[in-house]
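For this view, one protein chain was removed and the others were kept in their places.
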Amino acid sequence: MSLQHLLTELVLMPIIAFVVGLFLVLMMRKLGARIQRRVGPPLLQPLYDILKLYGKQTQISHGLIHEIGIVMAVGGYIAAETFLPVPGMNGIADKGGLVTLAYIMMVPSLGLAMGVGQCANPNGSIGISRALTAMFAYDIPFILVIFGVAYQYGTTSLTDVIAIQQQQGMAGWGVVQMPLLFIAGLIALPAMMGKHPFEIYVAPAEIATGPMVEMGGKFLGGLFIMQCFQYYTISVLFVTLFLGGGENWLTFLIKVFAVAAIPLSIAYVFPRYRTEDVLRMMWKWPVILGLLGLALVMG
Amino acid sequence: MSLLDKLLILSLLTVVLALFMGNRKMAGWSVTVVYAGQLVALWMMSGLGYGEISEIRSAVELTIWQYRLHWQFDALSWFFAFITVAAAMLASWFSAGGWAQAYREQGGSIRLFNVALALNVLGMLVLLASGELLSLFIGWELVSWATFMLLALGSMRYAMHYLVYAIVGAVVILAAMLMTYVQVGSLEFNQVAEAAAGLDNTSIWWIGGLFVIGFGIKMALLPFHLWQTKAYAATPGPGAAFLGAISSRMGLFAIVLILVKLIGISRLLEMPISFTFLSARDLLAWVAVFTIIFPTLTALRQHDARRLLAWHGIGQGGYMLLGIVVADDLGSAGGLMHVFNHATYQAVLFMSVTAVVYRTGTSDLNKLGGLFTRMPLSFLAMLIGIIGLAGLPPMNGFVSKWLVYRSLIIDGSPMLFLGTVIGTLGTILSVYKLIHNTFLGQLRLEHETVEEAPLSMVLPMMLLSAVIFTTGFFPGLVLGWVASVQAAVGLPVLAYHAGGIDSANGGLDMIWVVSVLLAGFAIATLIFFSGGRSRRVHQLDNYAGGHFLTADTRYQYSDNFYPGLMHLIGPWYRSSFKRMEQGLVSMLDFLSMLASGWHRHGHPSFYLLTLVVVVLFTVVM
Amino acid sequence: MNSEIEPRLDKLLAGMDDVRVKLIRPRRIRIDVPSESLPTLLELLQGKASYVHLSAISCVDWIDNGEFELVYHVWSYESQSLVSAHTRIPRDPGVYLSIYDLYQPAAFFERDIHEMYGVFFEGSPDMEKFILTEWDGPPPMRKEFNSEEFVNQNFTWEEYRPEWLEEIEAEGGGIVKPASHARR
Amino acid sequence: MRAENYESISHPPSNEFELNFGPNHPGIEGNYAFRVKVNGDQVLEAKADAGYLHRGFEKLMEGRLWIQNLALVPRICVPDPVPMEVCYSQAVEDLCGLQAPERAQWLRVMQLEMSRIAAHLFAFGGHAATTGMYTPSFWGVADRDLMLDRFEELTGGRVYSIYNIPGGVRRDVPDGFLDRLASLLDYLESRLADYDNLFFRNQVFIRRARDIGVLTQAKALKWGVTGPNLRATGLAFDVRRDDPYLVYDQIEFDVVTEEGGDCLARNLVRRGELQQSIRILRQVTARLPDIEGPVRAPIPNPLAWNVPAGETYTRVESSKGELAYYVVSTGGDKPYRVHVRGPSSMHAVQVLEKLAIGARLEDIAQIMFSLDACPPEVDR
Partner (left out) sequence: MKRKDISIPVEQPKRSNPLANVFDELMDFCRSRSMFMLHYCTGCGAIELPPAMTSRFDMERLGIQPMVTPRQADILLITGYVSIKTLKRVIMTYEQMASPKYVVGICSCTVNGGMYWQSYATAKVLKDYLPVDIYIAGCMPRPEAVIEGLRELMSDIKQGKANSWQRYYKNYDYYLGNQQKLFGDNWQTPTDIIAEARHYNLISEQTEGKHTAVLQQHQKPLEAFEARLKHQQGQAREQ
């Protein structure tokens, strides 16, 4: 593969991720609206929001780190997208792999945490403390899932994982091979997306949207972009691990939207847990299922 | 006279120089220059590090009772020595300028500090150069006493705790050596290694176990870790940076020597523990994992920056041991590389915290905050340090941890893997607390006039930060040394390239990872600046539920930073763990009181007595 | 049941000779009491007659008499009747005893009365400003404070005089504004 | 807001920090503030700060005619304005010795219960939102809107109806109103099952709300708690039943109680009362056609109405607790003094301050909403 080809992919992958992410956000808002018995926002609403926020004429910053934090948050995800193979494009998936991706996905969190910390707002700091605690909670089942998949397919390379699944057809999909791990991952999914009942770090009624509390204008716009990337990354990762990746764009997008629809639709019928209940929830059922699943995989 | 002798002489010269320079202004600088000289001498031996030479022998030999003591350097020694001397040089550089002056003004003795540091380096070099077990023991004792001296500069009480541990450790090691001698009839490495293959499991259990306990105390393996935190935290800043960076790794060096070189990890696998599915290696791996988890979670509760770091120092040791006992090419490379990585970021973190203490006079995380605007470079150093410590890309800590994770996946040890990940996540949590409470958040009014640390402190930090980033970008720089160490101690050798690891099923290329990450940041910056111009506002211009914030409100969220987590693990932490710690500490206090009594009254009988008891015990066995 | 209340209260209050009890209608009893006996009365009502719920404390400013009237409304869940204990204190200096140790809800009402009327209650846990923290005028509920005058001094009004209104007014119609209601 | 507030004062070393809840905070009902000192997530000290909605009602009422005040009173409590009107009208009637005709009394009961349903739908929607669950509040507010439609039809006003006047109500029900109300009641009752599944029996919500903000009966009595909050501690007290007004003594209904005294119990009491209100309204719609007569007793010219001198204390049960008016007349055309005992003035200040101590940060909003504290009643 030529360098030019690779560079094109590296440019295209984040752009695709952003566009798909916009529609994932739209889907979330539409789903919520339908459950709440109303119409919901128009088609391009997420885009309007972001453009409007970037078009603000006065922007309030709390200092350099506030700005760098947003840059890190968005940039981390832009980088992460190039590690996620999509149909026809592998990007640099073979240079990192599953473990690298899992850790690169923490870079935006750390960036955001820096930015919020600089705002000197206790609400934001509590939000970050909760977000990191939530990360601690969901990463444990998630890491079991990653281990299981890596062990099952004998590789940490995402391209290999997809290739093996696609060779074996539907029967080789992770969901068939490792149903228990799939369920464990599914339970962790809403927490990874930060949705109810695990939405502890936004919690408007408690800490006034936590990390977003001092974010306005392009700062908030950056977070909206980050949210698009976040939804995309997590659902694509899930599709890659368990649903055989994408053979073509159609099936790929169907899978991505279907996976994302699960946490996004249950989000609206749950309140949020307390922080320690999130930990308890995440460290109990998905971990038990994950360990059983691992026992099956390794046995 | 070989290069090694020159190095040791140079090191001895450092001690003498430190002694003569005393409290003069130039003392720190002159010592630093000699450390640099040592570094040059070491660099001249870099053939060891790149596997071009297998060993350099010292010309000095001693024969006592027909027993030949000799010293030599191989790749392993060179790797550790290089880190040691570099850390000492940077710590000395860091301490030479403003810090020394302030320390002197507070009534500290720079002479003592410099001598203690130089003695530490000398002791460590002697230890690393040991050619057989007895010289190892001599080096070990040198290091122990030198460390004691450095620790005693901080807090006598905690230094005494250490001393108790160190004496127990020394006795245990001595016992192990006696047993070895009784069983093998020699203390030469090759002979021991040859004989080890023929020994029965019980003997290996005893010898290996005693050695691991003895050296593990220095390395602060669980459950022998309790002395370290408080002692390191109390040590004068640059001293803590040096100790945190490398001192404990001497234990690891010795363990690698014993377990890998003499006994062999594969041998451990053949030693099952009755009634379990575990082998001796698994036991060690689990000790390593617990060494990762418990101290890391304990660090979460600390509100003193130095203690927090010291707890992490213990926790990170677990990764190294774990990597080494996994013993495949990836894992052991990860463990060994982590020694280097850990030294870099731990030093930079301790330095940054020391810089903060230097400027504000406190390392209590509840009394700091918002210092970024006043000490941006120290912030940068700490940021890079914590990213390394947390093991996130693009810093070097990620590479070594990645190697460990990868080897655990290949090895098929999900629970160990889970343990390491818990450690990493716990680290992320507590380092965020560290940087948030120090540099982010509300700037306290009394700190509004604080300045950046002086250049003499900032430069070493920046240098180390650069090293952390560079070796994260091009891990091949360090992996080369690591590979020759692996070859030297008989481990499978890692296939590496400049950017990381080639592997058929999932490699790592940090050059790409970091480049893409940087490109991502660049694009994000472009996106960010496509938005309107921003204006900075004062921290009181802040959302407070529509309220007016006033200068007398303290709204920095600092204490009990992760209450949700503590609601869950807090009871465990408070009851069992803390009580155990308290019990041990009070026992220690008692013992150290005894020890200090003997020490003051000059009763060597204590040591003799213990020695005799242990010797009798082993002989009877 | 209710008819029994008054005799029972009479018996209870026999020892207090300066108390006047009056049954207004079923479940509503008015007791007039001098200010120095009120705490005793309330203690009796609460301790002996199960009037445990303090419904409200009302203050009335009788500026012509130079007095504040304090009305304590207490309710009994058992006998299901409400006693209003009326007492009067001099307007100047406007200091009275708190009944916080009998009825905890009193803290809120006393604080409110302190704010609005300037009556100070000794022994009340918190006499700091609560609602009018950013008000530095006189206690506004006192009769001598004229809110309308204050408003006319401090606020301006949006003029709204469209042409059509002027036309109507020219014809003699429109909004009739007495001189006393004219706003500046 | 004053310049000296920005002057340098050094911070004492402390593990606590201050957090301002409100006035601009989604965890606060209305325009109200709450300043808390926190360590970690544990509230050490809480101070209520009111007055953001202060209009000086009681002062204003002293300056207006008896009849003009009718327009003011509902604005004291925005989500549940009808009890205010009824209570004030009753006070004036009491002073004048007027008696509202029976039909008017039934209409008042109808309106009170309609208002109670609306208020409860609003309240538990708000409570759900504090735990992060917005769907019940979306549903609740939309269903409340249907009730407001009926209000609009009956009175012409959606929120502030000003339907009651001393002596009765302004007009009779429109044609077909009772049928439409009955069908709305059927609809609401059918919706209850949905609400149960979504909210009241939601395990996550129960986990969130159980044993939070516990108010024992002894404490509740000591702190002067009234209304649903008191009933949630197991004491079956209801002004409607135990100090009856209007025609409540002719109506069958249960006083809903729960034992827990926590957020969950308070919430369930409201749910039970919603059902009871539907039951009362069913009785009203059944009985009302049979009751003949005027809806208003004759009153003198309201613009020159001198109410006889005297004083009275009237109470009604609003959706938030015991509402009382103390009205003093000196025989003039304006009241001499009106004192409003806002039903939640006790809950929003003292009870909340005490319950907040030792509570967790995440539960503050929930406790406030479960007490159904209504700030305008505190501020007046």
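By written order: A, B, C and D. Residues from 1 in each chain.
As a working rule, contacts are C-beta pairs under 8 Å (C-beta built on N, C-alpha and C of every residue); 3 or more make two chains touch, one makes a residue touch a chain.
Note that the coordinates shown come from a computational prediction; the quantities given were computed from them, not determined experimentally.
Although it is not drawn, the missing chain touches A, B, C, D when the whole complex is taken into account.
Screening D:Trp66, D:Tyr88, D:Trp106 or D:Tyr160 against the full complex identifies D:Tyr160 as the residue touching the chain left out. The chain not shown here is touched by just one of D:Tyr88, D:Trp106 or D:Phe138, and that residue is D:Phe138.
Although one chain is not drawn, the whole complex shows that of B:Gly98, B:Gly209, B:Pro376 or B:Pro492 it is B:Pro376 that touches it. Here one chain is not drawn; of D:Leu72, D:Met133, D:Leu281 or D:Val307, the residue touching it is D:Leu72. Those residues of chain D that touch the chain absent from the view are 1-4, 6-7, 23-26, 30-31, 51-56, 59-60, 63, 71-72, 75, 78-79, 122, 125, 137-139, 141-142, 144-145, 148, 158-160, 376, 379. The omitted chain makes contact with chain A at the following residues, 29, 33, 36-42, 44-45, 47-49, 51-52, 55-60, 62-64, 204, 208-209, 212-217, 220. Within chain C, the residues in touch with the undisplayed chain are 132-135, 137, 140, 145, 147-148, 150-151, 154-160, 183-184.
The rule we apply is simple: only the chains that are shown with their structure count from here on.
Remark: chain A and chain D have CA centroids separated by 43 Å (rounded to whole angstrom).
Put simply, the C-alpha centre of chain B and that of chain D have 64 angstrom between them. Inter-chain spacing, taken between the CA centroids of chain B and chain C, is 72 Å. The multi-chain contact residues of chain C, meaning those touching 2 or more other chains, do not exist; every residue touches at most one other chain. Counting partner chains per residue, chain A shows two or more touched chains at residues 122-123, 126, 208, 274-275.
Across the complex, chain B is touched by residues 10, 14, 53-65, 67, 70-80, 82-83, 92, 94-100, 103-104, 106-107, 110, 113-114, 117-123, 125-126, 128-130, 132-133, 135-136, 139-140, 143-144, 147-148, 150-151, 154-157, 160, 200, 208, 213-214, 217-218, 221-222, 225, 274-276, 278-280, 291, 294, 298 of chain A. The part of chain D that touches chain B in the complex is made up of residues 1, 5-25, 28, 33, 35, 39-42. By the touch criterion given at the top, residues 369-370, 372-373, 376, 379, 383, 387, 390-393, 398, 402, 405-406, 409, 412, 414, 417-418, 421-422, 425-426, 428-429, 432-433, 435-436, 439-443, 505-509, 512-513, 516-517, 519-525, 527-528, 530-537, 539, 541-545, 555-557, 561-565, 567-568 of chain B touch chain A in their complex.
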